[in-house]
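As you look at this complex, bear in mind that one protein chain is not there, while each of the others sits in place.
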Amino acid sequence: MANLETGLAMINVLFFGRLGDFAKQVPSTIEASTPAEIRDLLAADFPELVRELNQPQVLVSVNKMIVGWDQPLFDGCEVAFLPPVTGG
Amino acid sequence: MANLETGLAMINVLFFGRLGDFAKQVPSTIEASTPAEIRDLLAADFPELVRELNQPQVLVSVNKMIVGWDQPLFDGCEVAFLPPVTGG
Amino acid sequence: MTDRIRIQEQDFDLAEEYQLLRQTDSAVGAVVTFSGLVRDFEVSAEGAGSVMNSIDSLSLQHYPGMTESLLEKIVEQANQRWNLIATTVIHRVGDLAPKDQIVLVGVASQHRADAFEAAQFLMDYLKTQATFWKSVKRNGEQQWIESKASDQQAAARWDGSDDK
Partner (left out) sequence: MTDRIRIQEQDFDLAEEYQLLRQTDSAVGAVVTFSGLVRDFEVSAEGAGSVMNSIDSLSLQHYPGMTESLLEKIVEQANQRWNLIATTVIHRVGDLAPKDQIVLVGVASQHRADAFEAAQFLMDYLKTQATFWKSVKRNGEQQWIESKASDQQAAARWDGSDDK
């Protein structure tokens, strides 16, 4: 449910690969209106994680589609932070 | 055994691929001193075969090594005429 | 076009997948398979100064839902670029030991150039586009694998022109 006072959406956040190591204490839902805002909200409590998120190769997806950091978010969106992939 | 009168070597001859179809009546040994001479000796009796041998893509081997048409031959040499290969 | 895409923890059987590819159609003249295996070491960096470290095990994480749809897109692109009869992509996730199979790409086509090129394309894109992350354990310590510039370069050769 969106927060009625702030108008912000409740977002499910996921961190993959090495990002997950720095995000173990991050709550699984965060109120924010863009992925960039999620990152900014984490800066105070998780400086190491945010340093990693600021690496230029890190991509963001919303509902499993790659998007820009300023993609508007809606209630129930799933936002994932993706370091460079290493499959195959 | 080489022919003592002519000095020519006795050569075993082989024809592969489509050349074999035209060479069914060719004797398996021929007296000659080069592959080119074998071809010339066959011209009278096997004109169709020699027309095929004159195709520029036809290669000659002596003792299983690709050689030129003027390669000197010795007694017991194995000469093979090879049309373009089509394996694989 | 018969496409099989699977992400799974269990091992795969190359022989079985090959028979499926081979028997799709009597027009199949060429089948190429690529298998990726866990080596017992990892190279720490590319180029000079690289160090080979032996590993105990490898672990593969992926983003369920997203990976499947990315693999479907990659296979669709291969089908658009080449004349393919059947394609198989299997990628394992979870914990793997040295010598284990990680990934299988198989392509059946009429002619060999299509199968060879599509298999290379699929592997290059899989390495750089699909949401998998590898970590290794050595002496009990987990470490994430760095992505390789050489994989980015390999994938980049397919961009732009329709040709290599």
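Letters A, B and C name the chains as they come in the text, with residue numbers starting at 1 for each one.
Please note the rule applied: a contact is a pair of C-beta atoms (placed from the backbone, for glycine too) under 8 Å apart; a residue touches a chain by one contact, two chains touch by 3 or more.
Everything quoted here is computed from the prediction, not taken from an experiment.
Interchain touches from the omitted chain, evaluated on the whole complex, reach B, C. In the complete complex, the hidden chain is touched by one of C:D11, C:D40 or C:D95, namely C:D40.
Where subunit B meets the missing chain, the touching residues are 14, 16-18, 20-21, 57, 61, 64, 80, 82-88.
Where subunit C meets the chain that is not shown, the touching residues are 14-15, 18, 22-23, 26-41, 98-99, 110, 112-113, 115-116, 119-120, 123, 154, 164.
One rule holds in what follows: only the chains that are shown with their structure count from here on.
Taking the mean of the C-alpha atoms as each chain's centre, subunit A and subunit C sit 28 Å apart. The distance from the centre of subunit B to the centre of subunit C, each centre being the mean of the chain's C-alpha atoms, comes to 51 Å.
Work out the mean CA point of subunit A and of subunit B, and you get 77 Å between them.
For subunit B, the set of residues that touch two or more other chains is empty. In subunit C, no residue touches at least two other chains.
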